[in-house]
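Following: one structure in structure tokens, then a few remarks.
A single protein chain has been omitted; all remaining protein chains appear in their positions.
Should a chain be cited, it is by its letter among A, B and C, assigned in written order, with residues numbered from 1 in that chain.
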Amino acid sequence: MPFIPHTERDIAAMLSTIGVADTEALFDEIPAALRIDGLHKIPAGMDEAAVTRLMRDRAAKDAGVVSFIGAGAYEHHIPAAVWDLVTRGEFYSAYTPYQAEASQGTLQVIYEYQSIMANLTGLDISNASLYDGATAFAEACLMAVRSNRKVNSRKILVSCSVHPVYRAVARHLTVGQGIELVEINCRDGQTELAALDGLAAEEFAAVCLQQPTFLGTLDDVDTLTDWAHAQQMIVIAICNPMSLAVLRPPGEWGAAGADIACGEGQPFGIPVASGGPYFGYLVCRQQMVRQMPGRIVGRTVDIDGKPGFTLTLQAREQHIRRSKATSNICTNQGLMVTAATIYLSLLGSDGLRRTALQCHANTKLLVEKLSESDAATVMFEPFFHEAVLQFDRPVGPLIEALGQQGILAGYDLSADYPELGNALLVCATEMRTEEEIAKYATVLKAVMSSSKVA
Amino acid sequence: MPFIPHTERDIAAMLSTIGVADTEALFDEIPAALRIDGLHKIPAGMDEAAVTRLMRDRAAKDAGVVSFIGAGAYEHHIPAAVWDLVTRGEFYSAYTPYQAEASQGTLQVIYEYQSIMANLTGLDISNASLYDGATAFAEACLMAVRSNRKVNSRKILVSCSVHPVYRAVARHLTVGQGIELVEINCRDGQTELAALDGLAAEEFAAVCLQQPTFLGTLDDVDTLTDWAHAQQMIVIAICNPMSLAVLRPPGEWGAAGADIACGEGQPFGIPVASGGPYFGYLVCRQQMVRQMPGRIVGRTVDIDGKPGFTLTLQAREQHIRRSKATSNICTNQGLMVTAATIYLSLLGSDGLRRTALQCHANTKLLVEKLSESDAATVMFEPFFHEAVLQFDRPVGPLIEALGQQGILAGYDLSADYPELGNALLVCATEMRTEEEIAKYATVLKAVMSSSKVA
Amino acid sequence: MLEPIIFELSAPGRRAGGHAPAKPPAADFPAQFLRREEPLLPEVSELQVVRHFTRLSQQNYSIDTQFYPLGSCTMKYNPRVCNRLAMLPEFVERHPLAATEYGQGFLECMYELQDMLKAVTGMTAISLTPMAGAQAEFAGVTMLRAYHDARGDSERREIIVPDAAHGTNPATASMCGCTVVEIPTRADGDVDLDALRNAVGPATAGIMLTNPSTLGIFERQIIEIADIVHKAGGLLYYDGANLNAILGRALPADMGFDVVHLNLHKTFATPHGGGGPGSGVVAVNERLAPFLPVPIVGRDGDQYVWLSAADRPRSIGRLSTFMGNAGILLRAFVYMRLLGADGMRRVSEFATLNANYLMKRLQTAGFEVSFAERRASHEFIVSLKLITNETGISAMDFAKALLDRGFHAPTTYFPQLVAECLLIEPTETEARQELDAFVAALVEIRDLAYSSPDTIKAAPITTPVRRLDDVRAVRQLDVVWQPDSESSA
Partner (left out) sequence: MLEPIIFELSAPGRRAGGHAPAKPPAADFPAQFLRREEPLLPEVSELQVVRHFTRLSQQNYSIDTQFYPLGSCTMKYNPRVCNRLAMLPEFVERHPLAATEYGQGFLECMYELQDMLKAVTGMTAISLTPMAGAQAEFAGVTMLRAYHDARGDSERREIIVPDAAHGTNPATASMCGCTVVEIPTRADGDVDLDALRNAVGPATAGIMLTNPSTLGIFERQIIEIADIVHKAGGLLYYDGANLNAILGRALPADMGFDVVHLNLHKTFATPHGGGGPGSGVVAVNERLAPFLPVPIVGRDGDQYVWLSAADRPRSIGRLSTFMGNAGILLRAFVYMRLLGADGMRRVSEFATLNANYLMKRLQTAGFEVSFAERRASHEFIVSLKLITNETGISAMDFAKALLDRGFHAPTTYFPQLVAECLLIEPTETEARQELDAFVAALVEIRDLAYSSPDTIKAAPITTPVRRLDDVRAVRQLDVVWQPDSESSA
């Protein structure tokens, strides 16, 4: 019996210890009307070889494309050591470190992760992860509303340059608590500073800025942060953490720095893998720590005075505070944080910086190559490692035609940003080779001249 | 610097401790005439991402064929757990367990392996592995000559049904010591009993029998063993260890059993992987143990009386006995033995038996399907999981034509066994599906009727 | 041996090398955007990384190294092949926004997973997107609200939970803007129906229940409960964290539940990963189907497609950036295909057998078992209150002493109803030998509690650290390494 260790003899002995005739009897408290005799819609079990064949066949169907899509998930090189270590049984098959003495491995990894994230963002305190970038953003919004003692508002300003799905998810996750997200317009791929004046009349608990923006551009976060702080708002920064190797960290935005940083941890050693599991990171200023959702690991000493790690500030959490907890999160994305910590340890700040810069250079090259054709022009600059190209025709059919040649051309912006016209968001991380970039340009030219997409 | 942890500061401090100006100075004992300034024929280094791309491209070239070749290497299902465990750093990056107290993991695995192999073969003592099946056979021959106190001969009888490469390798590895291998003829895919009479006049130290034979058939090993023992020979058994789940173990051949068993361990959890690393197993009777080559692990107790494991009988080995050692082997195939032990633990005798029987059934099905065509007939029965098919035309072109359809048709016997005519050795392990077998038959028919191979 | 913090292994200027492009051009951004100082990241070699994290991993207890009977967490064996196959290169390299044409293999697995999960719950529609149980609870309660609101019944903002409920249940209700109404449990472990009748009313949005409950017993009056709540206009939410106990034996749909979440990281053996990731799929019956969160995998002819908000206008929307924890879903899919229908029924059969056997053995050994007259489901509670009173040795002390004996501790102090409790869940993948050894360890600890309590108070002594000062961890908050924090600890 796969995974069941019981022998006939065990079963007999155990039943006799319990004092029942058979295992059926163990279910006798389930009302007879509810009992079923089997799972008839479930296929029969397979041996490991057969399942392996099945999955390899299916995986093979998804092969053979080169991706120039970013839009929140980025393909980076993941050193082989990362997942070799992450999937060691002791990390992979442990759970939340409730028994600290038997979980120092997990706890120390989280402590190291927290330290790295605080350093990267220029803020004080990181939690041990949330589900993904979008939910981390939602939690940041909730946290900001709870934390802002000066402005008693449930409204939050969000720039249109924030990832559209993040905005949607935050809306769905906060609406039950009566929180309202109000959008700030964008112009030229940036948060429109002129729009701020119209907003000063109302009170907002926080403002949310993404840097680099969803469109890959750079916002004037200094001005925005200072403006928001002047209005007593809390500033929430959403950053692709890879960019922080090069770009100014949220903790140094404007005069006082943003108050909360959050975002998607996936670029740090986690494969794009159809969208998950990734992890959301969340870092804040010291004074907000009691409003922080999620687990936090602290260093302390044991009874012999030896340093060690333990979950701390648990009084914020659902298993203690129940309906008054800072969040309902329980299971988080621990293993992903382990991957990120190992990834970051392997790269160091120099490696991270070089990776970020190579992504930037590759995207510049891509934009250059693609705009050789008159049909495409880059819309906004400077950009980090994503850029918006405007085409002289709808991008949907282009994407389809390129896909057939094995190229995933980018993310079609027409639904989220109709004002941009025929706009495509492209990305070339350090993984894209010059040949792949050249091929994209060549295939694009061919596709453009074919009648189908004209 | 990949894999080099030294910082500039480290280097400076270290050089100053040593008292030299630069690292070049550390090589000043190498005569100037010998010093070179670089490795000009070696390509520049690559980052991990680039090497990964390179290797994946190369691997992709070797994809897309289904193999019906056996001939000494067999594709079996390898549970995912096997290599996940084997490649754990603590197994993967340790070396020979010289420091027993710090190597109990490796040592206990070997002890468990030895125990399983002794049980499987029905003999007393297993070593910790040799390089592969062929070299294990060669060492068995050397050991037999050293062990046989009754017959003072350096000649060894070897059945023609022994793997031709094993015979060749054994010849190359023993000729320096003046050992001569004399072959016994085969008939009908079996060692020819009638040929024995002609051999009784001479003295031989040992006889070597393979079961199942290289041709997949079953030899009358009982009669052969008894005959050999009557002549005071040592009986060396070569067995595919997978077959021992079903077939009579060497320790029970004839009245007294074979004296030495050896062979290829690859079927136990090791991928076919272009031929290695595999491992050779070698098991013998208790009284020969001091002639055994290779490492042996024994159980003992520590100074507190706690049981533990250590390398034992090291006085046989090169690092102690030097030119008088039982063999020059030092590095063996430890990690492969680890894989085999885990594989066997996962399968158990029941799983091993079922695997062996399914291989047998699949090969029967294959033979049945292929001989539906009049052009192919099975030559010998019974067979284990390999069978010889005789064709009405040369098999070389057939193999080529089938290869082009993604089918590796089998092993062409014409070079090794010209007397068998147009003979092909085929194998279908438990990994071959009914569809694959059917496809082979269909493609074969199509190929046969095409002019190219007629 | 104390493992240094990775920063303590750093040397300024050391490069692991080989993992980043060698010579990228310099940053060409306007200065205002540029980082002024390098962030403090570890500067270590690849060997140091491998050694550090390998050694850290060895400091963990885990299913792969120890019996881990953590109640309510279903710490069963995570088959290695599930991980292997979910990590096939084509799966891990697939961009989430790749058009569905380039993901039919993946989507087919997801579609079939949806079907299988509907079959094990009896529900008619499902969304795979929630990334853990708690997020699925959020989805479920939000759907309850949406359902009532859609009927103009928008005063219904109360969520009833039994006092034994898992902390995420009340926390979720609050997150959804609902009020929590707690109802008591009867001495026999079932819900107090009178209290329930009193609790329901026009404000009732619904009730959240696990069945078997966190007390480890099957709620026998479930049909009456459904009736009471439904009659009052409320809906029933099934917290499926404990499905392992009844997999293939009973369907939440038949019990009257309107919405169900499942923790795939519990029942379906995906990794717990030191705290996650998990996956909390949410399944519903017809009346809630329109509200399911998106995306959902649909079928259009012979193509698998994503159903998004556009296709499902009444959806409560997206809860994740992409589709949730896809890789965890793949692992669960592989697991379910390995087990098949019979294998899944064996899960509940042997999880229940192990729990009842262990409960009986402990009872016979003189331990006080809560709800002893009831069948254990896949877990059960031991109360150490008497022992604590007599010896001063608490459930916490027992937990620590178990660590010294090579076992992870059961869940302690949950459910909060039972004083000095251990919630013990052996799962179906543990062998009888292991259970027997665990009984022996508990007996030994109890004997020592009486004969030599100090030795137990001193536990653990074999772990990398001994009992930690939790109070100091809060008071002298040290959650980020500082170049000088070494000395402070």
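Here is the rule we use: contacts are C-beta pairs under 8 Å (C-beta built on N, C-alpha and C of every residue); 3 or more make two chains touch, one makes a residue touch a chain.
Being a predicted model, the structure only gives us computed values, none of them experimental.
Asker: Missing chain touches which shown chains?
Answerer: A, B, C
Asker: Consider the whole complex, including the chain that is not shown, and state which of B:141, B:261, B:336 or B:389 touches that chain.
Answerer: B:336
Asker: Hey, which chain A residues sit against the chain that's not shown?
Answerer: So the residues of chain A touching the missing chain come out as 1-10, 47-49, 79-81, 84, 89-90.
Asker: Which parts of chain C face the unshown chain closely enough to count as touching?
Answerer: Residues in contact with the chain left out: 1, 9, 11, 14, 18, 45-48, 50-51, 54-55, 58, 63-66, 77, 79-80, 338, 406, 429-433.
Please note the rule applied: only the chains that are shown with their structure count from here on.
Asker: If you average the CA atoms of chain A and of chain C, how far apart do the two points sit, in angstrom?
Answerer: Chain centres of chain A and chain C, defined by C-alpha means, are spaced 20 Å apart.
Asker: Quick check: how many Å separate the C-alpha centres of chain B and chain C?
Answerer: Inter-chain centre distance comes to 46 Å.
Asker: Would you kindly tell me how far, in whole Å, the mean C-alpha position of chain B lies from that of chain A?
Answerer: So the centre of chain A lies 48 Å away from the centre of chain B.
Asker: Provide the list of chain C residues touching at least two other chains, using ranges where the numbers run on.
Answerer: 14-22, 43-44, 46, 50, 54, 79, 81, 83-85, 89
Asker: If you look at chain B, which of its residues touch at least two other chains?
Answerer: Residues 47-49, 79-80, 84.
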